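Removed from the display is one protein chain of the complex; every other protein chain stays in position.
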Amino acid sequence: MALLKLDNTVMRFGGLTAVNKFSTEISDNELCALIGPNGSGKTTIFNIITGIYTPTSGSIRFNGTEITGMRPDLITKLGIARTFQNIRLFKGLNVVENVEVGHHLRLKSDPMSAILSLPGYKEEEANIRKEALELLGSLELAHLAYEVATSLPYGQQRKLEIARALATRPRLLLLDEPAAGMNPKEAEELMQFILHVLETFKISVFLIEHQMRVVMGICPRIIVIDHGETIAEGTPEEIQNNNRVIEAYLGVDDYAGN
Amino acid sequence: MKKLSRNTILSIIALAAIVGFMVYAENTFNPYLLRILNLCAVYTIFAVTFNLVYGFTGQFSLGHAGFAAIGAYIGALLTMSPAQKQANFFLEPIVPFLANIELPFILAIIVGGLGAALVGSLVAWPALRLKGDYLAIATLGFSEIIRVLLVNMQPVTNGALGLKGIPDYTNLYWSWGTAAVCIFVCKRLVDSNYGHALKAIRDDEIVAEALGVSLSYHKLLAFFTSAFFIGSAGALFANLISTIDPKVFLFFLAYQIVGITVMGGMGSLTGSVISAFLYTIFLEFLRPIESPFNIGSIQVPGIPGMRMVIFSALLLMVILFYRRGLMGSSEFSWDWVVAKASALRGLFTGNGKPGTDQTGKED
Partner (left out) sequence: MTLPLFFQHLANGISLGSLYALIAIGYTMVYGILRLINFAHGDVVMLGAYMAFYMIAIFRLPWWVSFPVAIVITAVMGVVIERAAYKPLREFPRINLFTSAVAVSFLIENLGIVIFGGRPKAFERPAFMDITIRIGKVTIVSYTLVIILTALVLFGGLLVLVNYTKTGKAMRALSKDIETTGLMGVDTNRIISIAFAVGSALAAAGGILTAIKFPQINPLMGVMPGLKAFIAAVLGGIGNIPGAMIGGFILGVSEIMIVAFLPDLAGYRDAFAYSILILLLLFRPTGIMGEAQAEKV
């Protein structure tokens, strides 16, 4: 059974159709990329999956459960996590606290225990801190744990966002342009990290990217969309030779390997 | 026995000193001074709870006046004796089940708090759908609806006439006891993982939700907690000034609370406490300028309402030029105090450079 299944999802905003009968399936432990020109609807699809938008029609199933139009936090609790196109770290929290927000959904102690500093809560708090620091360590961010999150260099901030999403222990991770603004070396490191995460945690990753080199080299399966519809799907070789894809990207430098 | 850290020892000493001061004050200070100190506690609770909802959770709620009113009326009706109630409700007799109730003060405070908390929780629901200034106006409307209800429900609240002769049970132990509990609860909440969630909601609600944080649960938590304490503060207030009527709880009160909290620093509980103190004291200190006074042999006519003008002008200055307020988002810490004290000592004895932390040892 597919981990994630989108079935003919449509998203209309007034007169504008942003997503037009988009269907796909993501399996367990799979790495899949979603590419397409600007404005083709990629982030909208992510927003539909994660519950920020309710699709005009169509359905989304995760692990067999119908999640169409479910509240975002409930969807995350089921096991889907995401990052955003623009970096959106919590300004008022430091690095490790940002990550701990991702752990929050597993907190069992109620507020009263927290207020009274009961042992049950204290233990959970310590565990969460430990896990958060470990997660930061695996991304080589541990030494910055107590810095103000927004004071980090750009590349580190992006990694922090991913660490934060991973803290929710997702089965499916949606990454919206994770390598944006990174130089080729950083992007390469990031992709290696994503592969590492895939193998270690046995999760699936569905990512949106613009940098073709990043995507072509690593992702075994690529979906290309334009104007909210799938125009091609397959391996990097198949995509590169697809006429429709070449047409959609005509004039955009990115395709030539940036 | 667990070894106590230096900070804990300092806190215990400070607490003992404060309690000692309260005992001394209750027994020696004149009623006027005591009233000011009690008012400081009430305003402290108002400011701290507003900070919880706005400074820490990012919800701009102007409903405070309404919640305080509920707490005040419940507190008053539960502590007044049947005779006092009968004397008050001469226009229309009081609703029967309230006529003979007379409860100990602590119950009145708690029930007042719970009543306000229940209503405050209702506000959490619109808070899920409304942002920023829309929420502000909606909560303002809410607060005013409460006030209109208070004015019109004659058999319950005595309408526009208000309640007179409320027993003055409020003393420093009650007011500062409640304030201490309030500060403790809010501080613990904010420092805990629940605090992370609240601040996350404040900073970026959409991302917080995407990380699995339930917006409804946490906003409800913030509103319920703050409304509970505002309600208890209302009850304390009623039993302090002995007379209440709906006009006391005009939205003006909400504006004042916003002012106090902003000036203290959104996101700093310490700032709210300090600011509440300064506000209450400043208000009293400047009271003379509202009645005629003498400069030398010239009589200067008093300017009623001048204090509020000064306060609101100051508030605007802070918002425009000193947005962080007094404490920004920093909190009081013994480490800071000790470091400053050591630096001072260093200055006098010539040892160490100012700013050097000579207190490194911590256990």
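Chains: A and B, in written order; residue numbering restarts at 1 for each.
Just so we're on the same page, a contact is a pair of C-beta atoms (placed from the backbone, for glycine too) under 8 Å apart; a residue touches a chain by one contact, two chains touch by 3 or more.
Not measured: the values here are computed from a predicted model.
Within the whole complex, the absent chain has one touching residue among B:V151, B:A180, B:L286 or B:V338, and that is B:V151. One of B:L10, B:A25 or B:L130 touches the chain omitted from the figure, and that residue is B:L130. For chain B, the residues touching the absent chain in the complete assembly are 58, 60, 62, 126, 129-130, 132-134, 136-138, 140-142, 144-145, 148-149, 151-152, 206, 252, 255, 258-259, 262, 303-306, 308-309, 311-313, 315-316, 319-320, 323.
Everything below uses one rule, namely that only the chains that are shown with their structure count from here on.
Computed from the mean C-alpha positions, the centre of chain A lies at a distance of 42 Å from the centre of chain B. Here chain B touches chain A in the complex through residues 184-185, 188-189, 192-194, 196-197, 199-200, 202-204, 206-215, 221, 267, 329, going by the rule given at the top.
Residue ranges of chain A in contact with chain B, taken from their complex: 50, 52, 71-73, 76-77, 81-82, 84, 88, 90-93, 97, 100-105, 107, 111, 114-117, 121, 124-125, 128, 164-165, 167-168.
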